[in-house]
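Please see the structure below; I have some questions.
In this view, the complex is presented without one of its protein chains, the others remaining in place.
Presenting subunit A:
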Amino acid sequence: MGKMPHWADIVLIPLISLLLAAVLSSLVILAIGENPIAAFKLMVDGALMRSAGWGYTLYYATNFMFTGLAVAVAFHARMFNIGGEGQAMLGGLGVAFACLYIPWPHWSIAILGASTAAALFGAFWALIPAYLQAKRGSHIVITTIMFNFIAAALLNYFLVNVLRPPRSMDPATAKFPEPTHLPSFQDMFSTAENPLFRGAPANVTFFIAVAACFLVWFLIWRTKLGYEIRAFGFSESGAKYAGISPVRITVIAMLISGALAGLMSVNTTMGESERLVLNSTEGAGFIGIAVALMGRSHPFGVFLAAILFGFLYQGGAELALWTDIPRELIVVIQALVILFTGALDNMVRMPLEKLFLALRKGDA
């Protein structure tokens, strides 16, 4: 605390980390005989210079915002929720049930119903590990990651044996009925003479994600519950002394976390594929951890980090489409960003703190 100015903490450190990751990625790309500048240009052109590119970037970012917020809320209560993946899978199941079995008249009502179902299913999946942590002391990291596998098996069972339309080979539900289709950015912003976001999957759920960022900020910093969550996170014994029930906070924080992770599937399932596929979460639950780390568990930081990761995903897709850079290397580039911004945070932070301390001494 107070070792360096706030702006350095939230702007300078991520920026330097990103730069380091970019340099290392360039070396990797050079090593396989491709041109890193052309590759970077391709990523930027493909992800940010076309409206359809933005459509994809924001679509991925929507996923990462939800899962990033989920991890961030749990972090504030000093819990590590690695179960975002499983909670999102269950959320997807909730969305599928809501969309397939309830005849919604209009998407605006359907999205409310489906979001509620997604949040409830996700929260339910977080409730059991939360209870085990609070009452039995079973470590939440272990239980949530185990629940990911249970969720995968459960989802597989439902898709293969219950929800799959007859004759179809794909373990996926039928298409959701027409009234539940969410308006995409293309529907919302395109005009006849100016087509925008053509074919891109970004949809109205993005605005829910942005609203969720704001609500989480409000919850954590402006409500009594948020204060309790943070107090519990700083010091469990201190919180207890102040009359905050550890069981209650553990369970509530995990419920909120699970609900946020579950909401992610509204975007992928209802917004993009308009049916539930087996692989609808595709690792966003884990990326959420990196997003929360990079965003310093602050909703605004999560928002920015989510967009960065959205850019990496969409830019990576462009690389895969038009260059010979193999898919594994694109994962390497994404991993380097995670490594530098998340895991190796102190590598940048410590020298920088020293530098600022030295500068301040110089002033004094």
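The rule is simple: contacts are C-beta pairs under 8 Å (C-beta built on N, C-alpha and C of every residue); 3 or more make two chains touch, one makes a residue touch a chain; residues count from 1.
The rule is short, and it goes like this: contacts and distances are computed from a predicted model.
UniProt lists the omitted chain of the complex under the protein name "Nucleoside-binding protein" (options: "Sigma-70 family RNA polymerase sigma factor", "Nucleoside-binding protein", "NAD(P)/FAD-dependent oxidoreductase" or "Lipid II isoglutaminyl synthase (glutamine-hydrolyzing) subunit MurT").
Only one of A:172, A:213 or A:239 touches the absent chain when the whole complex is considered: A:172. When the missing chain is restored to the complex, the residue among A:275, A:298 or A:349 that touches it is A:275.
Where subunit A meets the omitted chain, the residues involved are 34-35, 38-39, 42, 56, 59-60, 149, 152-153, 155-157, 160, 164, 166-172, 175, 199, 201, 268, 272-273, 275, 277-280, 282, 313, 316-317, 320-324, 326-327, 330-331.
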